[in-house]
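Only one protein chain is missing from this complex, and each of the others stays in its spot.
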Amino acid sequence: MANADIYTAALAADGPSGPKPKRRFSRANIFLYGTLIVVSLYYLLPLYVMLVTSVKGMPEIRLGNVFSPPVEVTFQPWVKAWAEACTGINCDGLSRGFWNSVQILIPSVILSIAIASVNGYALSNWKFKGSEVFFTILIIGAFIPYQTMLYPIVILLREIGLMGSIWGLVLVHSVFGMPILTLLFRNYFASIPEELFKAARVDGAGFWQIYFQIMLPMALPIFVVAIILQVTGIWNDFLFGVIYTKPATYPMTVQLNNIVNSVQGIKEYNVNMAATLLTGLVPLIIYFASGKLFVRGIAAGAVKG
Amino acid sequence: MKLTTKLMAATAMVSATAVSAAELEVTHWWTSGGEAAAVAKFAEAFNATEHTWVDGAIAGSGGTARPIIISRILGGDPMAATQLNHGRQAEELIEAGLMLDLTDVAEAGGWKDIVNPSGLLDSCTLDGKIYCVPVNIHSWQWLWLSHDAFEAAGVPVPTNWDEFAAASDALEAAGKIPLAMGQQGWQQSGAFGVMAVAIAGQDAWLAVNADKNAEVAGGPEYAKVFEAAVSAREMAANSNVQDWNQATNLVITGQAGGQIMGDWAQGEFSVAESVAGEDYSCLPGLGVNEVLDTGGDAFYFPVNDDPEITAAQKELAALLISPEVQVSFNLAKGSLPVRGDIDLSAANDCMQKGLEILASGGILPSGTQTLSADTSTQIEDLMAQFWSSDMSAADAQAKYAEIIGNAD
Partner (left out) sequence: MTVASDPPARSHAQRPSRLFKNMMAKIASIPMILTALVVFVGGTTWTVVHSFTGSRLLPKLNWVGVDQYERLWNTDRWIISIKNLGIYGVCSMIFTLVIGFTLAALLDRKIRFESAFRTIFLYPFALSFVVTGLAWQWILNPEFGIQSVVRGWGWETFTFNPLNDPDTVMFGLLIAGLWQGTGLIMCIMLAGLRGIDEDIWKACRVDGIGTVKTYVQVIIPMMRPVFITSLVLIASGIIKLYDLVVAQTNGGPGISSEVPAKYVINYMFQAQNLGQGFAASTMMLCSVIIILIPWAYLEFGGKKRG
């Protein structure tokens, strides 16, 4: 595993704590690994099925079953999903949505993390009267069903004139990313020794000076975690993307839905699966590349102090 | 339209910039093969002017597209034109002043005289002003039959619903699905409406749908419809598809005997190069009661501040109803044109049948014209529940009568 060394470096302190297995081929061990392997198969199955289906031709799909390996490998479905699949009279596949997603993603990630990190910093080091109240509202907000908020946000965006633009969507992502990210940063900054902060105050450093010169450099790991969470979250968003944008700026997930639901003649499962995989590729790459950090981010965000 | 162009030209000369071309974003939910081919005709015609058609197709039928369309209009960032079923869906948007008044275009084009049936234009009219362009007539009342399937079952192709129902055992014995039905509420509700017109008759249908008479909805005529729906449900038991065109595809490939679906199914047959009368037949009004409802699609033009866009919107409005575009679009879509004064000799057997019925005046308003979206959705929910469960005819009828009784 490529990320094995990242893993050891990152988590050297907290190794496994369970009871030590006794012998290599004990019955318990066989049971243990057997269970893990069977469960792994369940988790890997959909990925496998999507992959093999996406490289089969339609005739082969209709004859065979979803699990059989392809007899004749074809990359035509991938080409079609990326560049040729039609929605209405536009036949340019997912490619357009990919670039839209990138354009939505970058400002959303930057803005949401910038706001949330400052929030977290203010909440842990500069508490003021009422700050905890706002924070509690924010946390409860994280659990409000989005459907409740859809319509008021349409009205809000109309009032500030951002409806339908990429910036409107960026704002929506920043707002809905704020609760969990603020929590993440607040907990992280709270764990930084207070003496550092106090010393800086004695030296006369102000709010922004301490943030940029002391906190920011120390918080790099948590920034990486936040970036990973936001990139996957925003990339996978469908609901906001479909409501708050327009066809010219549809993100990739919306294009995916368009392609999968535009049945012209017969349902082309291979193209659908290729399109599905293409859309999932970015978060998957982020996930596999970041390895341990992703796991840590999730754990840090959830198991809070 | 000429006047507008002249005005535009004049403005252009004054300002010495000849940029009168506008890009109009048009949203719609036409994404099946036949539909996409049809919408391409609009786009071609519009692109032939100095303007550009920016296609904003949204897949997943009206259910996915409508929220997007409406929230964008409400959000103050409207598209230039959008498909919506005419009738009661857009009333409130018009009342709120969000839709462009097309009365001048309509008067210049003499729409009052050419649109047939005139009810289509009435649905676009509010307080004497016209707000939408009807582009086609769609009727639900069709039963599509696969010749291959009946040949395999060894029975002649039926000529009415009763014969069709009688043939279902033979079809099943031959391994065919008697009735293809997509498992979506709007399809099941549409098929039910068709059976209601055919079996309960026109008067009962009007009493329920136009006058919202709950007694008729709970009465004996409708009881027969629900009985028929129960048997149709059995015939469709093995039809495991979702989308309407997948169900149509079962008929095209001879895996299913028939499908109750609107005339837009015609577009799928022609994309598959099936020939009416040879590969498939169509029975308007289920072969029982030859009337057609005259629903259809219409285009609305949300109000825009930019005068150039407004001018282009009006140009597009006039173009959509112009004779050439009406012919090419409707031939591709399988629907009937909204004007009675054009030659549609290129139309196939099925469309000719429809034109004849239309000419003879066997027409009904469509459900979307008489029922609110709220009521339609409730009926769709009921039908979805009815078709996928073993709900009895009596239970379903009681619930149906209740919805009609509460309809507004």
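Structural remarks
By letter and in written order, the chains are A and B; residue numbering begins at 1 in each of them.
As a working rule, a contact is a pair of C-beta atoms (placed from the backbone, for glycine too) under 8 Å apart; a residue touches a chain by one contact, two chains touch by 3 or more.
This one's a predicted model, so the numbers in the text were calculated from it and none came from an experiment.
Contact with the chain that does not appear here is found for just one residue of A:76, A:95, A:165 or A:236, A:236.
Check B:108, B:210 or B:373 against the missing chain and you find that the one touching it is B:373. Contact with the chain not shown here comes from a single listed residue; of B:37, B:79 or B:93, that residue is B:93.
Touching residues on chain B toward the chain that is not drawn are 62-63, 66-67, 70-71, 74, 89, 91-93, 96, 183-185, 240, 242, 372-374, 376-378, 381-382, 384-389, 399.
Looking at chain A, the residues touching the absent chain are 1, 3-4, 7, 14-21, 32-33, 35-36, 39-40, 42-47, 49-50, 53, 61, 64-67, 115, 118-119, 121-129, 131-132, 134-153, 155-156, 174-175, 178, 182, 186-187, 190-191, 194, 197-198, 201, 206-208, 232, 235-239, 253, 256-257, 260, 269, 272-273, 276, 279-280, 283-284, 286-288, 291-292, 294-295, 298-299, 302-305.
Throughout what follows, only the chains that are shown with their structure count from here on.
Remark: chain B residues 25, 27-28, 30-33, 36, 39-40, 43, 54-60, 64, 67-68, 71-72, 74-77, 79, 243, 245-246, 249, 268, 271-272 touch chain A in the complex.
Looking at the complex, you find that chain A touches chain B at residues 86-90, 150-151, 154-155, 157-158, 161, 163-165, 242-244, 246-248, 257-267.
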